[in-house]
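Shown here: the complex without one of its protein chains, the others still in place.
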Amino acid sequence: MEDVLLLIVVIPLIAGLFVLAMPARSHGVIRAIGLIGALIPACFALAAYLAFDQRQINLQFPFTTTWMSIANAYNSLTLHINLGFGVDGISMPLVMLVGVVSTLTMIRSFKVTERVKSHYFWLLFLTMGMYGVFAASGIFTFFFFLESTLVAGYLLINIWGGEKRHYAATKFLIYRGLASVVLLAGLIGLAYVYASTAQAASNSVFIPNAPNFLTFSISQLLTEAQLIHIPAASQDVLFLVFLLAVLMEEAFVPFHTWLPDTHEQSDTGTNMMIGGALMKIGLYVMLRFAVSMLPLGLAHYATWLAVLGLVSILYGAIVAIASKDWRRLIAFSSISHMGLVLLAIGSMQEIGIQGAVFMLVSSGLLTALLFFTVGAQADRTGTYKIENLGGLSKSLPVISGVMLVAALGSVGLPGLSGFISEFSLFVGGFAAFPTLSALASLSMILAAFYLLWAMQRTTFGPANQALPDMVDADVIEYVPMVILVALVVLLGVFPGVLGDVVHGTAQAIAARIGG
Amino acid sequence: MALQPFLALAAILFGLGLYGALTKRNLIIVLISIEMMLNAANINLVAFAHFLPKPNIEGQVYALFNIAIAAAEVAVGLAILLSFFRTRDTSDVRDMNSMKW
Amino acid sequence: MGTTMHLLSFSDIWRSMGPEVIVIGGAFLIMLIELLLPQNKRHIVPWLAVIDVIIATFLIISRFGGGILVYSSADYVVDGFSSLFKILILLSTFFVILLAIVEQRKHKLPYEYSYLLLFASGGAMIITSGIDLVLLYVGLELLSIATYILVALNRKDGRSAEGGLKYLIVGSIASATILYGLSFLYGVAGSTNLGQIAVALQNAWTSDSAILFVSFGLILAGIAVKISVVPFHLWTPDVFEGAPTPVTAYLAVISKAAVLAFMLRILIFAFGQKYQDWWLLIAWLSVITMVVGNFGALAQGNVKRLLAYSSIGQVGYLIMPFAAIGQSQNVSNMWQALSSMMFYLFAYALMTIGAFAVLSKVAQTRGSEQVDAFAGLYKRNPWLAVMMTIFLLSLAGLPLTGGFFGKFMIFLVAFNAGQYWLGVVLFATSAVAFYYYFGILKAMFVLEPVGDEEPIRAGGLLQVIVGLCALGTLYLGLIPGPFLTVLNNVHWFG
Partner (left out) sequence: MIGLTWLVPVLPLVAYLVLLFTGKRMSEVAITTISVLAVLIGFVISITVVSSVAGHGPYAPVVYNWLTFGPTTITMGYQVTNLNALMLLVVTLVSTLVFLFSKSYMHGDERFSRFYQYLNLFVFSMLGLVITSNLLELYIFWELVGVCSYLLVGFWYFKPEAAVAAKKAFIVTRVGDVGLFIGVILLYLGTGSFDFTTIFAHLHHFSSMQSALGAMGRDAITHLMTVQTWVTISALLVFVGAVGKSAQFPLHVWLPDAMEGPTPVSALIHAATMVAAGVYLVARMFPLFQASAAASETVAIIGGVTAIFAASIGLTQRDIKRVIAYSTVSQLGYMMLAMGVGAYVSGMFHLMTHAFFKALLFLAAGSVIHAIDTQDLFEMGGLRKYMPITHATFLAGALALSGIPPFAGFWSKDDILTAAFDSGHYVLYAFGLIAAFFTAVYIFRVYFLTFSGTYKGSKHPHEGGIAMTLPLIVLGFLATFAGFINTPFAPLLGNFLQPNGPVGYDPPANWGLMAISAITGLLGIWVAYSLYSGGKRADAFAKRMGILYQLSFHKWYIDELYAAIIVLPVVTIADGLQFVDRYIVDGAVRLLGEVGYAGGVSLKYSADGQIQTYGLISVFGIAIVLIVALLIGGVL
């Protein structure tokens, strides 16, 4: 089990290289390789998930290899950079999420007929990047994989997207590119401030594994975060840097406009990947670095987080009402949901942290499912415009039914994964910000409004005469739908399967932030 | 004589050279102006060499080197100018505008 | 400073200037051979130059790490710093000559370039070792004059001569400015030797500070023109566009590297005492250079001009360590600053030359240097497209490439010096740069080839150049450790 994370990250890349080696016309082989290349890591991820020791709060399945050192990187300290992987209760579920989403995306992308080879290569590359981001145990490793998602996402949007794909891809690139450089600045600053603090505190506090103080290892930083407190002023500055990065990365209002455009222009597979897994990175960063390592900064800006969260919640929900395109609607809906996570993180409650992970996983699954069904509809009707659809339940009962499940899950219906996420987040929110949370709870009504209204206009009512004759879901489409629905129900009915993994880590974080 | 007049002369020469190089339309005059700038530096060097508290020869040697270099520079400049003239049939600085933007 | 005085003798010259002797002597020799050879045999001439470069490089490497040698009344110093610069210069020259060989098959460049490149590189090498104003200036002019000719080399293309003239005018004015500034330095210090100048200036700052600052400003401005720091950069795109592509690569890499070495010697050695006063000036120059360079490239359609602006931006990154040194806490910081600059310079050289190599091929087949010429390159030649991607990602500063790691090191330097804002600008501007680098990426991978859909056949030599550059770029990004170790153990003189 030691190298399982390495395998998880590397296999998609190897599969990608195999894809490149195939002749461009052998679509079947390429698709098979793509599927296998995503399925095997997903199975490994599942194995790791099952073997995960929930009582241990350190990073598990550690894999580390020394890479290089920079002398005098900080005063006379040498910076040793390791490449490594490791997961804890926050990243393990997200690794699993990547496994699920990527595998199903591969299946869905069987439908892609244009430039199949490149498509699968970049999908696999993106898969590798997302695994790496969540599994990384070093700042450098993390950043490398973050940037690789940028390249892959850019090309996926740009080649297989809709009419304005170049514009959307550029927006995606610039926003996420800016976010990543801001993030890098924050990460390096974090390591430096920890180094200087650790050095200063080394006389009074014993810090294990820190002969050199300067470290880029996430697990070491997490350990140090429990032992020493970096100066409040530095925490504030660094927290703001991270916050800015996260706002752009996670498309919070007012840095959100790239997300609807991206989703509107991407093809279904890409949307599943972006909406299902890529869009969890920002808040993961928030939890992993800003919350875990900058507790005083968090305490200082907690109210700001809550307010920003609230703005995104309401803004996203209201604009979603007026959205004319399903994909934009889903994008705004996810902005709204992620705002809730921000609000809950601001509450600094353990349950809020736990709910955050729940929401990341849940919204990942539901967003992927929504994009899948919406895409399946569009494959048949040729349009994503809500006003052009109608009465689809008649001709596409299965797809419409699954879509309804996804919509209800997003609305937060109990029994599906969305409920327990929303509930935990709101408990956290109300504990700290009753008024803001009360306002935020309006989004529960608004969500029901925009999703069910859109459902009513597309799947209910008399069939739109302009639509062509349609055949309901085929076997290939059943697989992702069934798996996603099953997972959504599983998480809704037995949230313990996720909660047990998250619990220990959430507790540790909460202890650190005094929640 | 004092040092200052030489420095002033050099400065004026440098200024004039710079002015010429940036305003004259004829490329040959531009090249000559650049020579003036180089010679301004040479005057400085020679003057300094003479007026230093402990006068030494290095400045003069330096100036000699510079004169040779300047000659090479002008030679090359004229050669390129010829090549330019052959293709464009002009020696106006302002006609050097086929590449812009 | 372990100054050992020696009388000038040939063995001393060989021990100190051996590589330079080989390069410059070889240049003379090749010049003669070219004259003597019949026309149809002349194609071996560039290969002679290649061999010459290789011999010189091996000589440097074999002597590398041998400690500091100071010769000829302390006018010439051979230390790790200069050796590294020389290796960089020769390595790049090697690639440029090979690229020129490739380019020549199409454009029929005259064979003069083989020895002209050697002369220029010889000058560049002298700059890195010389610590006497005369030597420095002679080296600088040797480099400059040879490159004026190189730019104008393509006699069939009017733009080449025009570029040469432009470069000559601007370069000469810059040289004159530098010289004028140097003359004041001499006047104040009474010596042309940098060591003695440094000693003399210790007292002179109080009595002659005005004249010294004028001198400083003039020298800095002249240097700024040569390495195209904003606002002295405007000539760059024009000259880059006019010059034959290999020469463009040469200008972008070697000229800048050599002048950076010049800058390091003069500014840190002679004016180092007042560093904490003037570092901010460099910092601001660095910032506006990064900003203007990267924004200027945004709207460029011509890839050569685009890369020109990009190289302006890169210069902004390169001079940032100079600024950071002014705020460094201790000596180790300064070393780190220098090694980070050196590291980035190597990465910059490899990725820039590689990018120009691909560009030269694409421009040849398409007859156009526009971004559109890259459309569908992935379909027409996947190998070139992938290599170009490596170079572009490295230029843009994405991880696992030399470009990223170099930027990362520079960033660390800025952080270390407490100048976070410099680091932030560095990365913010490189995010802007994503736009145009990815624009080329988009053309290669996303767009369909326009018109001609025939595969591009890249010759073996081109593939070697591109492959080696890509390999180097990846090596610096993936396994930077060994090279960093070398950098850490180098004995710095300046």
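For reference, chains read A, B and C in written order, and residue numbers begin at 1 within each chain.
Following the convention adopted for this analysis, a contact is a pair of C-beta atoms (placed from the backbone, for glycine too) under 8 Å apart; a residue touches a chain by one contact, two chains touch by 3 or more.
In this text, all values refer to a predicted model and were calculated from it rather than measured experimentally.
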Omitted chain's touching partners, listed by label: A, B, C
From C:I13, C:L29, C:A200 or C:L234, residue that would touch the chain that is not displayed: C:L234
Selected residue (touches chain absent from view) among C:W47, C:F64 or C:F213: C:F213
Touch criterion as defined above, residue of A:A71, A:I318, A:A378 or A:M470 at the omitted chain: A:I318
Absent-chain interface as seen on chain A, which is shown: 171, 174, 253-254, 256-258, 261, 315, 318-323, 347-351, 354-355, 391, 393-394, 408, 411, 413-415, 419-420, 423-424, 426-427, 430-434, 437-438, 441-442, 444-446, 448-449, 452-453, 455-456, 459-463, 494-496, 499-500, 503, 506-507, 510, 514-515
Residue numbers in chain C that touch the chain omitted from display: 165-166, 169-170, 173-174, 177, 209-210, 212-214, 216-218, 220-221, 224-225, 231-232, 234-235, 237-238, 274, 277-278, 280-281, 285, 292, 295-300, 309, 432
Residues of chain B (touch criterion as defined above) contacting the omitted chain: 18, 21-23, 93-94, 96-101
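Assume only the chains that are shown with their structure count from here on.
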Geometric centre distance via CA averages, chain C-chain B, whole Å: 26
Interchain centroid distance [CA atoms averaged], chain A/chain C, Å: 43
Between chain B and chain A, distance of the C-alpha-averaged centres to the nearest whole Å: 64
Touching residues on chain A, where the partner in the complex is chain C: 67-76, 79, 118, 140, 143-144, 147-148, 150-151, 154-155, 158-159, 166, 169-170, 173-174, 177-178, 180-182, 184-185, 188-189, 192
Chain C-touching residues of chain B, taken from the complex the two chains share: 10, 14, 17-18, 21, 27, 30-31, 34, 37-38, 40-42, 44-45, 47-49, 52-54, 56, 58-59, 61-62, 65-66, 69, 72-73, 76-77, 79-81, 83-84, 87-88, 93, 96, 98-100
Complex interface listing, chain C residues touching chain B: 133-134, 137-138, 141, 144-145, 148-149, 152, 155, 158-159, 161-166, 168-169, 172-173, 175-177, 179-180, 182-184, 186-187, 190-192, 237-238, 241-242
